[in-house]
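A single protein chain has been removed from this complex, and every other one stays in its place.
Per-chain residue numbering starts at 1, and chain names A, B, C and D are given in the order in which the chains are listed.
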Amino acid sequence: MSSAVETLSNGQFQTVYNVFSFALASMLFTALFLLVSQGRVLPRYRQALVVSATVCGIAAYHYFRIINSFNEGFAPTAIGGDYTLTPFGFNEAYRYVDWLLTVPLLLLETIAVLALPRATRASLLTKLIPASVLMIALGYPGEVAIDTLPKMLWGAASTIPFLYILYVLFVELTKSLGRQPAEVAASVKRLRILLIATWGVYPISYLFPVFGLDGADAFVLRQVGYSVADVLAKCLYGLVIYKIARMKSAADDP
Amino acid sequence: MSSAVETLSNGQFQTVYNVFSFALASMLFTALFLLVSQGRVLPRYRQALVVSATVCGIAAYHYFRIINSFNEGFAPTAIGGDYTLTPFGFNEAYRYVDWLLTVPLLLLETIAVLALPRATRASLLTKLIPASVLMIALGYPGEVAIDTLPKMLWGAASTIPFLYILYVLFVELTKSLGRQPAEVAASVKRLRILLIATWGVYPISYLFPVFGLDGADAFVLRQVGYSVADVLAKCLYGLVIYKIARMKSAADDP
Amino acid sequence: MSSAVETLSNGQFQTVYNVFSFALASMLFTALFLLVSQGRVLPRYRQALVVSATVCGIAAYHYFRIINSFNEGFAPTAIGGDYTLTPFGFNEAYRYVDWLLTVPLLLLETIAVLALPRATRASLLTKLIPASVLMIALGYPGEVAIDTLPKMLWGAASTIPFLYILYVLFVELTKSLGRQPAEVAASVKRLRILLIATWGVYPISYLFPVFGLDGADAFVLRQVGYSVADVLAKCLYGLVIYKIARMKSAADDP
Amino acid sequence: MSSAVETLSNGQFQTVYNVFSFALASMLFTALFLLVSQGRVLPRYRQALVVSATVCGIAAYHYFRIINSFNEGFAPTAIGGDYTLTPFGFNEAYRYVDWLLTVPLLLLETIAVLALPRATRASLLTKLIPASVLMIALGYPGEVAIDTLPKMLWGAASTIPFLYILYVLFVELTKSLGRQPAEVAASVKRLRILLIATWGVYPISYLFPVFGLDGADAFVLRQVGYSVADVLAKCLYGLVIYKIARMKSAADDP
Partner (left out) sequence: MSSAVETLSNGQFQTVYNVFSFALASMLFTALFLLVSQGRVLPRYRQALVVSATVCGIAAYHYFRIINSFNEGFAPTAIGGDYTLTPFGFNEAYRYVDWLLTVPLLLLETIAVLALPRATRASLLTKLIPASVLMIALGYPGEVAIDTLPKMLWGAASTIPFLYILYVLFVELTKSLGRQPAEVAASVKRLRILLIATWGVYPISYLFPVFGLDGADAFVLRQVGYSVADVLAKCLYGLVIYKIARMKSAADDP
């Protein structure tokens, strides 16, 4: 999984490094905030907060590894000078291992908010989770491919389960609006937009290397794109779930 | 305990490294999840969650050590190039020390779920725990043996207590089905299959070096096999125990 | 973002290093103190303590990174001798990433204390938070500029949203005095002065490099100024919020 | 306190290293287990669990330091080759500093279990704790002595307070049997044997270097002996105290 990029300018290295650090801080403190705030929602909504905190916790672990690999993989040549790739290389696989763990948990969390009867919930999960594993498994070979053609083929294959998941979630979230108090419905709508908007950024970031950009610039845009998408899809998403749980708690027990 | 493997390709090193990291993340966050979710089951079922969390916690500590030893034991030669063994070597013993602590705890956890009268429980443990220590002690010399013959002899010896343990657990789990509410019985059956399926992977992984494969490939398959088996036998197993405890709590106090 | 400073005397390095360490210790233990003291205020005031603890926690993370970057970026030449800049350089961006996360949270915390009706609170936040992001974004290019002119231009631009935020907060805090018990009003007044005094130190520290001082001295004054301002604006501010929450708890439920 | 041992074979180094790691894992997770299980015993027995957890916690800290010093003190020469002493050396003092803190706490813990009237408890502690400090202080010079004679003399001196402590504890534990419910008495008897058996291993390990063995073998046996004794005298001892507290809780409030 060696990255095609062998040299980054000082500015490019610092930009990617600081966005990684911003993502790590966001993940770590969203996870701690959600854990510490459990007492402020009714017991039956705490599971959703714990799952959100676990998603952000796992991502914090992976950004800790990504920063260390980035530091080990690129070494400075001179004060203010370029950074060049070292034999350790930069491990692109951390993200995909992270998604393998966090995407199924995010699906679980979203479905928990829909307050569906147990049977429907189980059938939804048995369809969506395998689909998400397939999406990630199909995407990885394209991610580490150097040439454009294999990148496009694997990307297209991965987009099929991707669209299926978004379609099913969108339909279910929409159907759930009727079953929620008005105030909560507004937040569920925001959750729906957040889902489509943030999950859409991943395939865009994936495609930067084929937009005819210089290798290093494509690398920077891809890493920044994935990291910003992660903060929105994990931290912001988790905080919206927290807000929904707060409102539902107030509604159930004024 | 030096490993016979002296060189890994870049891909082989990254594969093993990322599977180790996946295992560490799964262990760490399953342990934290089980600890934080204690409040969601009745007091008398919390001990089983705490023991499960301890099993995953101990495994997380050992995978942290395994990753560091793997990083210290193999050094990259060039960008995208092979990794070669260093004088520090890769410590194969961490797994066996881990099993020495976690297998007895897993036995304790499984028997706790059977809700047996105290006397039967004590007699079962005094037979199964020494058998598990024997299984691990007999397996280690074979693990670090370079030649096939000693590996087969020690492996065969270790399989005797192994089969005894699986047989006793299978019989006891089956007998307990009658004593559980229907819903719980379904999960106990799943626990039974999980036990046989996952514990079976360890001897298979152990045997990879003798399947006439190239040394490095056998090493990769063995490490990946052990790690995946660990995630199933510790994390998935602990989450099934959590589900059983949730159902029993609901049944006892609707 | 390489710093113009290439050499620090032994005393200058130790001064900056020890002020950074003082800030890290203050942040870390204020965060822990606020978390552990939640039980001593009524449930409805705990959110403010948790947000304060998160602000100090995030700052503790960034000072941990700042100290490591300072240590990596400047290397000693001889016993008691100068420290010279290394190719790793000193990462000035950590502060701005920290502000990007903590300033919006501080705004949220201050407005929570005002106990405003939900609608006014929401409208205030939608104005103040974007303004604070703008202030920080406009300030950064000036921070890393080597020449005085760009530093002054970017600084002036950043001061506009800065003055807007302080004006709005000052007016709202003053209006809230009437709605608070007398004892609390005294503390809210102290909060108001603390806000103006501490936030004012940041632009002063920013301007040190243009006061015609020697580069290294300006660097030291700037780093010490920012760090002292951080301890006051985050730790002291959080402890005053704690005191207000304690008094309000006593008033509500004597 | 430099150790007389300058070279360890690869096997000797791995054996000592893995036993140290086993001890660290046992200490860390016994401490966490005891802390998390406080809720399962009545409030008046929680102090004993907290003290046990502190004993195991302090020992976990020292084994963390011992492993680092062992790694820093011995460096590998070749793949599968010997390890040779470095100028950093291996710090033998960590154990004695650990005992200085944990032995008094263990005495406190044991006497708490006896449920003696406050006055007798105080007088016992004022005799036993100074005796334990004397035992450790007299033992250390012998520990780091290279020649046999000083090692024997200091060892003999240290054995006097050692025997006094064991005698007093044995008598008091025996007298307490009458005051405990039958079931608890069985465990107190086990505690008594555990105390004698495990504390006895320390002087035996101390004497290995004088049993005419080769220096390196004596070093390995001494380190393994001390570590195994620590796990029994701290972890197993703490878990037996936990069991007694559980039984007493059940007896007091069925």
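Side notes on the structure shown:
As a convention for this text, contacts are C-beta pairs under 8 Å (C-beta built on N, C-alpha and C of every residue); 3 or more make two chains touch, one makes a residue touch a chain.
Being a predicted model, the structure only gives us computed values, none of them experimental.
Within the full complex, the chain left out of the display is in contact with C, D.
Touching the missing chain, out of D:9, D:47, D:159 or D:249, is residue D:47. Only one of the listed residues, D:12, D:37, D:71 or D:91, touches the absent chain: D:91.
Considering the whole complex, the residue from C:21, C:120 or C:148 that touches the absent chain is C:21.
If you put the missing chain back, the residues of chain C touching it would be 10-11, 14, 17-18, 21-22, 25-26, 28-29, 32-33, 36-37, 39-40, 76-81. Within chain D, the residues in touch with the undisplayed chain are 1-2, 6, 35, 43, 46-47, 50, 53-54, 57-58, 61-62, 65, 85-89, 91, 93-94, 97-98, 100-101.
Assume only the chains that are shown with their structure count from here on.
Centroid distances from chain A, each centroid being the mean of CA atoms, peak for D.
Counting the residue numbers used at the interface between chain A and chain B, under half appear in both copies, so the two copies meet with largely different residues. For the copy pair chain A and chain D, the superposing rotation over Cα atoms measures out at 145 degrees to the nearest 5. Centre to centre, using the average C-alpha position, chain A and chain B are separated by 29 Å. Multi-chain contact residues of chain B (touching two or more other chains): none found. With chains as nodes and touching pairs as edges, the resulting graph is an open line.
Of all possible chain pairs, those that touch are A-B, A-C, B-D.
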